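Only one protein chain is missing from this complex, and each of the others stays in its spot.
Chain nomenclature is as follows: A, B and C, assigned in order of appearance, with residue numbering initiated at 1 for each chain independently.
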Amino acid sequence: MADAKASPKDYLSGLKPIWCPGCGDFAVLNAVAKAFAELGLPKEKVAVVSGIGCSSRLPGYLGTYGFNAIHGRALPIAAGLKLSRPDLTVLAVGGDGDIFSIGGNHLPHVSRRNIDLKCIVMDNAIYGLTKGQVSPTTPIGEKTVTTTYGSIEDPIQPLKLLLSYEASFVAQSTSLDLNHLISMIVAMMRHKGFAFLNVRSPCVTYRGKEQYDVIRSRSKYIDKEPGYDATDMRKAWHHAITPEYISLGILYEKYRDTYEDRRDKLREAAKAGRDCTLTDVMKGFMK
Amino acid sequence: MADAKASPKDYLSGLKPIWCPGCGDFAVLNAVAKAFAELGLPKEKVAVVSGIGCSSRLPGYLGTYGFNAIHGRALPIAAGLKLSRPDLTVLAVGGDGDIFSIGGNHLPHVSRRNIDLKCIVMDNAIYGLTKGQVSPTTPIGEKTVTTTYGSIEDPIQPLKLLLSYEASFVAQSTSLDLNHLISMIVAMMRHKGFAFLNVRSPCVTYRGKEQYDVIRSRSKYIDKEPGYDATDMRKAWHHAITPEYISLGILYEKYRDTYEDRRDKLREAAKAGRDCTLTDVMKGFMK
Amino acid sequence: MDCNDIIIGMAGSGGDGVVSAGDILTASAAAEGIYAIMLKSFGPQIRGGESSCRIRLSTKPVLSQGDVIDVLVVFNWPDFARFGAELEVRDGAYVLVEEKDKTEDIPLPNAAKCKITKIPFEKLAVEDAGNPKAKNIVTLGVLGAMFGLPVEGIKREIEKKFKKKGPEVVAANHKAVDVGMEYVKAHGGPAELHFAHSSGKPLMALTGNEATAFGALAAGCRFLASYPITPATEIMEWLSREMPKFGGTVLQAEDEISAINAVNGASFGGVKAMTSTSGPGMSLMMEAIGLAAMAELPVVIVDVQRGGPSTGIPTKTEQADLMQAVYGMHGDAPHAVLAPADVEDCFEVAWRAFDIAERYQMPVIILSDQLVGQRKETVAPFNIDTVKVAVRATPDLSEGVKFKRYEDTPTGISPMTWPGMKGGEYLASGIEHTEDGSPSSMHETHEKMIEKRSRKLDALSGEFKFIRRYGADKPHVGILAWGSSKGAVREAVEKLGANGVSAAALIPELMHPLQKDEIRKFVASCKNLLVIEMSHSGQFEHYLGANGLLPEKTLHYRVSGGRAFSAREIESAVRAAAEGVEYKAKAQEPRRMMGKDEE
Partner (left out) sequence: MDCNDIIIGMAGSGGDGVVSAGDILTASAAAEGIYAIMLKSFGPQIRGGESSCRIRLSTKPVLSQGDVIDVLVVFNWPDFARFGAELEVRDGAYVLVEEKDKTEDIPLPNAAKCKITKIPFEKLAVEDAGNPKAKNIVTLGVLGAMFGLPVEGIKREIEKKFKKKGPEVVAANHKAVDVGMEYVKAHGGPAELHFAHSSGKPLMALTGNEATAFGALAAGCRFLASYPITPATEIMEWLSREMPKFGGTVLQAEDEISAINAVNGASFGGVKAMTSTSGPGMSLMMEAIGLAAMAELPVVIVDVQRGGPSTGIPTKTEQADLMQAVYGMHGDAPHAVLAPADVEDCFEVAWRAFDIAERYQMPVIILSDQLVGQRKETVAPFNIDTVKVAVRATPDLSEGVKFKRYEDTPTGISPMTWPGMKGGEYLASGIEHTEDGSPSSMHETHEKMIEKRSRKLDALSGEFKFIRRYGADKPHVGILAWGSSKGAVREAVEKLGANGVSAAALIPELMHPLQKDEIRKFVASCKNLLVIEMSHSGQFEHYLGANGLLPEKTLHYRVSGGRAFSAREIESAVRAAAEGVEYKAKAQEPRRMMGKDEE
């Protein structure tokens, strides 16, 4: 299946991104294309689904199948696609507003079902496309166009949530380190089951260029520590909630049956060894 | 404020519940009325909001203000009510389908905002009112009318979720122990901030009377352990996820500023020391 | 007196098993080739509350649940009272009551005109059949012996039903039937009223929801994502059992928004996909249905209507989601709406919905309702060979040909691809886009693409005919009605015709886009026009008006939901319309019987 000669450019549509100069999402786009190339994915077998937001423009810049859908619904669309087309590689992407705010209820359910799809959040801690409103990851106290006097809400901690949802792969990276980002995307695509990657991707327009410095100065590559065991939930938890640094790397990865695995068994049970026809089924109405 | 002569009956509407004989929700209704009486709440200052489900019928059986709304929306309605009427006692109630499935996205946000309202889930691990479909807390493998061949989804763990959402009070009780249930409700009502109580409340019709035995045999009163410290998140976590027993009691309670506290400060900041009139504001349009 | 059309009603507490008795009776009718419609009704309690059923049996196809009851069995009068107008009995009806009931206490307005028969149901069950729970089975024996119902068929159904529980259980229940029959023989014997029938070709017994689910399966639907909701859940329940046998998937989603979007995703993947819901769920789906319209994805949505607005009356029917189904999305979002009118229709409408969705690449809403969705009917086995399994138009992907996903074509239909097709990669989107799928905010693009998408509706209404006409050619009164009203309307039209009143009815099943020419022709042929619907605000009438189809003077007969139309009231409405006046339903008498109205 792998195509040896794949180059990242093959995965781009050629449409010029309308992101602001300096936006972190450029790096994510590049990393996705490079990761796809590294994995040699046939591009007609890849579908990238997004909601609405600056970040959700990403599928339009890829040359794979893409679906730039509605705000917050990348995950259920991706789930429906993957469940009915298990042969595809399905990636959902979006922003922190898209996936944690309006779309927040899809995460626990897609995680517990362990559907074999991937999700990248471009977390800029702001609503970019709608011009700078507070998001669920915006720090408390921050002034935005809807928090004139500073936000009074504690933000969510995405990694902690995903761990408690039992996502079978939880990682974090940033737009500042392209190579790390690529490696994380490659790893998540190789994982079997639901994989989640939070990317700290600065919005230079509404959170300022300083975000680059903030992220750079506070990053820590946790899985580069010798002996790091990504199957240790307690450690993962610790790295997810520590206020000291921004944990980068695979915090947690543990395989378990996917929804698709279990469904295959269920189908076997339903068929009970024989192929069923419509006529058979109709007979059920005659008892 | 407290009314010394309050009796539990004063808090009931007198309408006969339509729950099945043996349903766990009867105990919750009784416990709520008893807790209200114990706290001596003036009944016109109490509002109980619910969604749709067997459990959501509860407000109709109380003599306080009640709102039996739509499926999944008890929390945002309660939040809007409490935020605009901070003088009231506001309690949201509902089922596991109501609050964890369709309404699941309101929990993280009401928790992180720490709005001073209370939420009781009557968790029967099934959809009762709609006659027995799988719910997000139904154990894997269980056969229901929508999982003919056994459920293939891992259930969520409510207490774990609420802890990761930073609810400032997280407790669990059961319909089997009325006194414990009352004490938990009293404690949650006394807590300042968002308080969450999961009640294991058997659905005898769709999960069988055996549920009573299952719960009875597996219960453990964790906060009766000597020296139990409810502010220790790590311990709370442990009790929330342990597969060995069903933890009963207050797993976690820690005070922090409520949304209302912070909003009061915000209002002061906005006013900047002077009362504002419509004419003042209109002048803003003339710069 | 022989009859070939009989209506039996039963009411009791949850434990009395009246619905289960009704099911057995209906199934045995099906097996004997007797036509039947069975309606069930429950109180708000999940268990132990009151329940009732009414079964109409006939040697000819039955069109509606019928008007007044010929034979009524009541185990408990307070329970009966909760069903009010649903169980009205005719003068001269047989009313079978527990021995202990006092005749003078029977709260029927026309009790004096009924044949009250006291039967010790309880005692027969406990003492003679040896099982208090067998009261309903004893009753079947009684009914069989008294009115000539197919007792052997009933016994066969009992055998099928209890087989799994072992031969003793079967024998015990057979005995209960015999106990009932013997009691009749010993006490007055068969009644004068006798259901005359002979066995015919076996029929199926199924509900509209089951027929819808089966129709979808037959059309090739292989993905269903739904969220439980009364009165639609049986579609998901049935498919969760049957779909996996065909390699399909049924997902109980976390909510309706997730359900419809998963369906959008599956459809994007080239798989036929559906969701099923009722009013409250529909409301939540509006945004994503609009997405399907914009992204031009074939999806099927079933709305089994119930009483509204809001939570309304979940267990009872209404026809007040019509405007939402047609106009509920923001913006101009082309899609189709189909309405089944009976159980058999559900099958055809379901597969046709897929046929339209897949060929026209748009959402298709099946607007069913509780009355068709949850009633059980006996119908001849479906002819599976009639089902068209639609295939989407795909483009030429050969090298050098530029593929434009949203190409502007004369029909508005653009050949489409889906993942896996090399060279067919494209961006589906809910944002306005050019022919090649790139986002655009230009008015000119918008005008062109909105025009293209709407053209599909013209193509559809030109090609697809799905409308039914009954009755006289140039009627004195012409009825426009839709959906589940059809049964009572058709029955009324036929009765009126037999009685010399010239009436006709037109029932569109393709509700959107409407087949305007057909409706105009019909309207022109009628002297008086009467619009009949179960919507207090008159949604259907407004909708016809919106399409410019109503003459200046249009009469209407509308009620809110919560009950089924009877042919009798339609007759009255038509007779009034013949005089040019509007008919108002009388306040229902049985209402006075009830104690407290709250549930």
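Assume contacts are C-beta pairs under 8 Å (C-beta built on N, C-alpha and C of every residue); 3 or more make two chains touch, one makes a residue touch a chain.
Since this is a predicted model, take the numbers as computed values, not measurements.
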Displayed chains in contact with the omitted chain are A, B, C
Touch assignment to the omitted chain, from A:Ala6, A:Ala27, A:Ile70 or A:Leu266, lands on A:Ile70
Of C:Asn110, C:Ser438 or C:Ser572, the residue that touches the missing chain is C:Ser438
The one of C:Gly14, C:Gly180, C:Pro228 or C:Gly308 in touch with the missing chain is C:Gly308
Of C:Gly22, C:Gly430, C:Gly478 or C:Pro508, the residue that touches the missing chain is C:Gly430
Cross-chain touch to the chain not pictured, restricted to A:Thr89, A:Ser111 or A:Thr205, is A:Thr205
Subunit B residues touching the chain left out here are 13, 15, 42-47, 49, 52, 59-60, 63-70, 73, 76-85, 87-88, 105-106, 108-109, 263, 266-267, 269-271, 276, 278-279, 281-282, 284-287
Omitted-chain footprint on subunit C covers residues 44, 84-85, 257, 279-280, 282-284, 286-287, 290-291, 293-295, 303, 305, 307-316, 318, 320-321, 323-324, 326-333, 429-434, 436, 438-447, 450-451, 454, 535-537, 539, 542-543, 545-548, 550, 559-563, 587-588, 591, 594, 596-599
Absent-chain interface residues of subunit A come out as 15, 18-21, 52, 54, 70-72, 97, 101-102, 104, 127-131, 133-134, 136, 145-149, 205
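The criterion applied here is as follows: only the chains that are shown with their structure count from here on.
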Taking each chain's mean CA coordinate, subunit A and subunit B are separated, in whole Å, by 31
Distance in whole angstrom between the CA centres of subunit A and subunit C is 42
The positions of subunit C in contact with two or more other chains are 241, 244, 254-255
Residue ranges of subunit A touching at least 2 other chains are 105, 108-109, 263, 266, 269-270
